[in-house]
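Every protein chain except one is present and positioned as in the full complex.
Labels for the chains are A, B and C, by order of writing; each one numbers its residues from 1.
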Amino acid sequence: MVGGGIGAFIGEVHRKAAALDGQIELVCGAFDIVPEKSKEAGKGLFLPDNRVYGTYDEMFAKEKALPEEERMNFVSIVTPNHVHFPVAKAALENGFHVVCEKPMTINTQEAKDLVSLVEMTGLQFALTHTYTGYPMVKQARHMATGGEFGKIRKIIVSYPQGWLSTRLETDNQQASWRTDPKKAGPAGALGDIGSHAENLAEYITGLRITEVCADLSSLVEGRALDDDANVLLRFDNGARGILHASQICAGEENALRIFVYGEKGGIEWHQHEPNTLLVKHLDRPVEIYRTGVDHGSYLCDTAMHNTRVPSGHPEGYVEAFANIYRNFAHALGSRLQGEEPNPENLDYPTVQDGLRGMSFIETVIASSKSDRKWTRFE
Amino acid sequence: MVGGGIGAFIGEVHRKAAALDGQIELVCGAFDIVPEKSKEAGKGLFLPDNRVYGTYDEMFAKEKALPEEERMNFVSIVTPNHVHFPVAKAALENGFHVVCEKPMTINTQEAKDLVSLVEMTGLQFALTHTYTGYPMVKQARHMATGGEFGKIRKIIVSYPQGWLSTRLETDNQQASWRTDPKKAGPAGALGDIGSHAENLAEYITGLRITEVCADLSSLVEGRALDDDANVLLRFDNGARGILHASQICAGEENALRIFVYGEKGGIEWHQHEPNTLLVKHLDRPVEIYRTGVDHGSYLCDTAMHNTRVPSGHPEGYVEAFANIYRNFAHALGSRLQGEEPNPENLDYPTVQDGLRGMSFIETVIASSKSDRKWTRFE
Amino acid sequence: MVGGGIGAFIGEVHRKAAALDGQIELVCGAFDIVPEKSKEAGKGLFLPDNRVYGTYDEMFAKEKALPEEERMNFVSIVTPNHVHFPVAKAALENGFHVVCEKPMTINTQEAKDLVSLVEMTGLQFALTHTYTGYPMVKQARHMATGGEFGKIRKIIVSYPQGWLSTRLETDNQQASWRTDPKKAGPAGALGDIGSHAENLAEYITGLRITEVCADLSSLVEGRALDDDANVLLRFDNGARGILHASQICAGEENALRIFVYGEKGGIEWHQHEPNTLLVKHLDRPVEIYRTGVDHGSYLCDTAMHNTRVPSGHPEGYVEAFANIYRNFAHALGSRLQGEEPNPENLDYPTVQDGLRGMSFIETVIASSKSDRKWTRFE
Partner (left out) sequence: MVGGGIGAFIGEVHRKAAALDGQIELVCGAFDIVPEKSKEAGKGLFLPDNRVYGTYDEMFAKEKALPEEERMNFVSIVTPNHVHFPVAKAALENGFHVVCEKPMTINTQEAKDLVSLVEMTGLQFALTHTYTGYPMVKQARHMATGGEFGKIRKIIVSYPQGWLSTRLETDNQQASWRTDPKKAGPAGALGDIGSHAENLAEYITGLRITEVCADLSSLVEGRALDDDANVLLRFDNGARGILHASQICAGEENALRIFVYGEKGGIEWHQHEPNTLLVKHLDRPVEIYRTGVDHGSYLCDTAMHNTRVPSGHPEGYVEAFANIYRNFAHALGSRLQGEEPNPENLDYPTVQDGLRGMSFIETVIASSKSDRKWTRFE
């Protein structure tokens, strides 16, 4: 693991998600840019001292030198955004598979470089767009892409948070780097959560956004990056859409939600209650689909594959996260044994999603600066 | 009453709303463009035959000729959109107060003419933007305009319906006129429900929309008017917003909802559960405000004024509608007795809201046709 | 109308419910036990002075003397409980049909007397168990009694309110008579709301309670009647149940809800959101049934008969109330014209429900006083 030292948020989530299913063991790390802090973090994680490194370069070099059965199989990158690229590049160049936080890089060029590197090396690369890990999101994708609702006409995805309603960046570590263009990249709310929304909309519908019309704002005075993003969307099949991501929606937690409408019905999903999927029909009652290993009578195989417990035992954010890790690890395991992975285990976001996300971010920023209504999203 | 014959939807709602509080009596009507049908409708409403008219012209002429204590006090106009204007004009010119369905007219010029006529005649004119009649909407307005949430930064209002997901207009009376430019005016979903959304957003926040960026579509093949409207908004205080109205959201009923966010908190309201208002705060739990005559400890006077029963006895759509009628009638009653109306009774949508609504519709249509991102809304 | 003077709650609801559909006109009343107050109330209701009476005896006598086409057709009794019986008796003896508040009387003997009188006179008698007037309750009944869920096994009905959490009776008119054994009868919460719960459970399931085991308490110190009732139930088909009614559930409004479970599924209904009925199945997703004139594709005829507006336009408490009035009035209208009423219009609670309610109250009180576990409910 690179990053995820003491006080970090997402590194701890990665560790829990990786540990949950007993398939993955944390064996080494470079947890902090300050070597002493890295050591301290490693100790708290029960790692032997010689597997806790001062820098990621040191880690890749020394791990590579270990016997194959001892060394780490893949690296998780959980640093602030601007460090994703150099670490991922170094990992791939040193032959390590990668799990990387999003947004993948801070510009499209870096993203393209990683795509090339992954293609060249043939290594596995997962991007933690956590929200596509939820079973009910998988079910929604199954229904929307399987023609259950006819042609998809309308998609509304919104992601309101409220935690940056005040100028928190002056004294909060998380807020500080996420609102600093040098560390977060060119986008604030758009990059941090808007890219999740984009990924979710395309994942569920299988459609591609082709045009955007954006209004980005920094509504908190003195903020360097956008904290509010409103975007009109057009999709490749003619569907219309709206994407809204904001971190100044005071009183909201992490309220990602999506509505998809087709000719014959659609779905509604709220991340706050992730085990529930509302399925809508033209002339029949709305149905409440629910996560659960006992719901095989109506859930699709992919939803079932990503579910752990019987219905009514809520699975949460860490479980969704763990689905990415578990699928990634199983696919990797198969490959390490020379086998073709089960297609269900290839269902995790990849370096291509990372490129698309960066490209989306840059396109939306360009649109927001433009006076023209529509900007093409290639 | 003009319009509202057999098979009509909104006319019947008007009659129930007017009757609910025992303050208003239906005394006459021209219920259908076909005189025989008007007669038949009037019989079903227990009206004496001589007060059921074949045309509105006849009605105004004959009612005017009646002694003051016998003749109708005001007329309710519940016809398809294109007839609102001529009837309203005739009513005002003949000295009758008016309650009119929305959108008020089918173009801005007509709307301006009505504004002038109302100013000239000094008659009362109410527009039935029903949704502002709900007590919790009044409470939201009270809090948002009273500074409870600091400066308002973001407004999201959406109004999805699904009933026009198929080409219903070929065999459904309601669908037929609402998708016919000659009867509905230049807008479909935008006029029918988008104007409600605009009115609601401005009513609650007290802000004015100053710029729009719109994407109107007819997503059902062969439809003559828009059935899907997505609009980015900017408000006069710098707030950002999104308005979305659609009649092709398969499986949705009448799901008007609004989210308002200020610096310190905000509100969320869903028309399907109108007696609940979520009140959000930066560092405190969300509160669930509820309609009820017993909730005077925390509801504002205007919310209380528009509430009839104790909490937990759901008030619905007809009650919201009836609030417009009741306030209108009380204000009228005061004036007929030479008294100044209680300010609470002046809280109903007026001819000015009608003009603003028509202007909004025309501005959004212009924006949708334009390649420029922003169109001013005066 | 008898009762329902200034400051009364339920009388006003009756008037609104009766007025809503334009079928019923308030023509006379004895609104208060103090003749002057009755007169004042009548004036506020726009009644001619000669139709506002000082006592109900006077009213029955004088109305009876009027020509048939002028006099009232039926009387609504909205007094405190102890006055229901004498007024209803007088009404029936004078040939007037009756709509009566519940509980019908203050003891079973009175209830039996009314049953006899109704049978003897052949007059119509409706009891306003409002909650069975909701369309979704009708739908639930349709499904539960129609075998949709197989044999019914379990019924849980609960009715928590919080308004009597403090000793409100010392200075609140509503609380005062409802906690006074002389006016309310032998039961407090049990009579006021527990009888609604009993009626609802039997109405929906078509089953009959055969045994009860009750624990009644007065949890607010100094209160003369029960304010909390917990009752185990057994039904005539072997089903088990729980009934819980309480007026000391601080923070609750009027939260009547019912869960019915059969072999193959069941229903859940909450009065606070009355237009929603959850329909549960063994191996399929829960379905959300919703009120609406456009939901004829899946709602039963009786639900449709009692619905006024399209889905998503919330119908509330007054509409449920009005369904009793409308059905009663239509049935009466048919009979006055010598026709057999449409069976749908006979779907309102009757004098038999009133007797059963009183009997239930007395049986539960007996059970609560007994050391034996089960008390038969005949």
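Everything that follows uses one rule, which is that a contact is a pair of C-beta atoms (placed from the backbone, for glycine too) under 8 Å apart; a residue touches a chain by one contact, two chains touch by 3 or more.
Computed from a predicted model, the values in this text were never measured in an experiment.
Within the set C:Ser246, C:Thr276 or C:Thr350, the residue that contacts the chain not displayed is C:Ser246.
When the whole complex is considered, the residue among A:Gly147, A:Gly238 or A:Gly316 that touches the unshown chain is A:Gly316.
Residue C:Asn230 is the one among C:Thr210, C:Asn230 or C:Thr302 that touches the chain missing from this view.
Only one of the listed residues, C:Glu119, C:Glu263, C:Asp301 or C:Glu339, touches the absent chain: C:Glu263. Taking the complete complex into account, residues 9, 12-13, 15-16, 19-22, 26, 45-46, 161, 163, 252-255, 271-275, 290, 292, 294, 308-319 of chain A touch the chain not shown. Considering the complete assembly, chain B touches the hidden chain via residues 278-279, 283-290, 297-298. By the touch rule set out above, chain C reaches the unshown chain at residues 149, 153-154, 156, 158, 160, 162, 165-166, 213, 215, 217, 219, 228, 230, 232, 234, 238, 240-242, 244, 246, 248-252, 259, 261-266, 280-282, 286, 370-374.
Methods note: only the chains that are shown with their structure count from here on.
Centrality by Cα centroid goes to chain B. Chain A and chain C carry the same sequence, and matching their CA atoms takes a turn of 180 degrees, rounded to a multiple of 5.
Chain centres here are C-alpha means, and the one lying farthest from chain C is A. Centres computed as Cα averages put chain B at a distance of 34 Å from chain C. Chain A and chain C, compared by their mean Cα positions, are separated by 54 Å. Counting partners per residue, chain A has 286 as the residues that reach two or more other chains.
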